[in-house]
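Excluded from the complex is one protein chain; the other protein chains are retained at their positions.
Labels run A and B following the written order; every chain starts at residue 1.
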Amino acid sequence: MKSRQLRNQNGERTFVLVYEPGEAFQEPLVSLAQENGLGVSQFTAIGAFRKVTIGYFDRERRDYVKLPVHEQLEVLALNGNVTVGEDFIPKILAHVILGGRDGSVRGGHLFDGEVWPTLELLLNESPDHLQRKFVPEIGLALIQM
Amino acid sequence: MKSRQLRNQNGERTFVLVYEPGEAFQEPLVSLAQENGLGVSQFTAIGAFRKVTIGYFDRERRDYVKLPVHEQLEVLALNGNVTVGEDFIPKILAHVILGGRDGSVRGGHLFDGEVWPTLELLLNESPDHLQRKFVPEIGLALIQM
Partner (left out) sequence: MKSRQLRNQNGERTFVLVYEPGEAFQEPLVSLAQENGLGVSQFTAIGAFRKVTIGYFDRERRDYVKLPVHEQLEVLALNGNVTVGEDFIPKILAHVILGGRDGSVRGGHLFDGEVWPTLELLLNESPDHLQRKFVPEIGLALIQM
């Protein structure tokens, strides 16, 4: 993944990230967030995955159902945010919508994906921090305000 | 819904909105827009609904077909804008894409939804105003420029 800072105005930065064929989605983004001490950020990406794991949150089980997909799919929309966890390590939350050969669409919570040939991500930072905390009765880490 | 202003630079504000379990989508956002006198704004959200009403605009009837869905669904993408109507009251226009247990996807114009467990919305304001006006021959309120 190659990244470039497009702007920095009073601590609000915009980054563009361009992924290389075969790279994972999560790790390079977490690294960029850590190395740059990103505040709360929002990102959006388009491109394609050759392999991806999506999920659906099962209310009864208080946990995600995972759906691995081994198929070349267009990334039609990938929206997410960067916050920090209780350990102050950056947490990525992302949802994805994927397009197939016949125009059919699938999607879910994005666990991780393998990019091919590229993923173009734009990230906008705000000069503030938001923290997630695990809420046991729900089963998810929710933003604390 | 809890909100926080993340930035304010020359009248351009960014807000984060975090919805609570069971809250409606529309009303808290309209209230925030009114209380803060929001200029034209654009927002994007991810999270989940336990109940939602989507719509499709029927060209012949010049009106929406409504589709209520009583099901836990991931909010994969929720994109919209805030303008004002002829009465200068904030108008929300939003489209949503929803994900089910098996990765299947549905979507449409978003009438309203009941959040569960959360919806995380980021809103960016521009220091300008845009007004919608109802166009009878189309059947919709369109932005006037």
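Note that in this section a residue touches a chain if its C-beta (ideal position, glycine included) is under 8 Å from a C-beta of that chain, and two chains touch if they have at least 3 such contacts.
Just so it is clear, the model here is predicted, and its values are computed rather than measured.
Contact with the undisplayed chain is limited, among B:M1, B:V16, B:A77 or B:L121, to B:A77. Touch with the chain that is not drawn comes from one residue among A:A33, A:V105 or A:L140, which is A:V105. For chain A, the residues touching the absent chain in the complete assembly are 2-4, 6-7, 9, 14, 16, 18, 21, 44, 46, 48, 50, 72, 74-77, 97, 99-105, 116-118, 120, 122.
Residue-level contact of chain B with the missing chain is found at 9-10, 12, 40, 42, 44, 54, 56-59, 65, 67, 69, 77, 79-81, 93-97, 105-109, 126-128, 130, 135, 138, 140, 142-143, 145.
The rule is short, and it goes like this: only the chains that are shown with their structure count from here on.
Centre to centre, using the average C-alpha position, chain A and chain B are separated by 22 Å.
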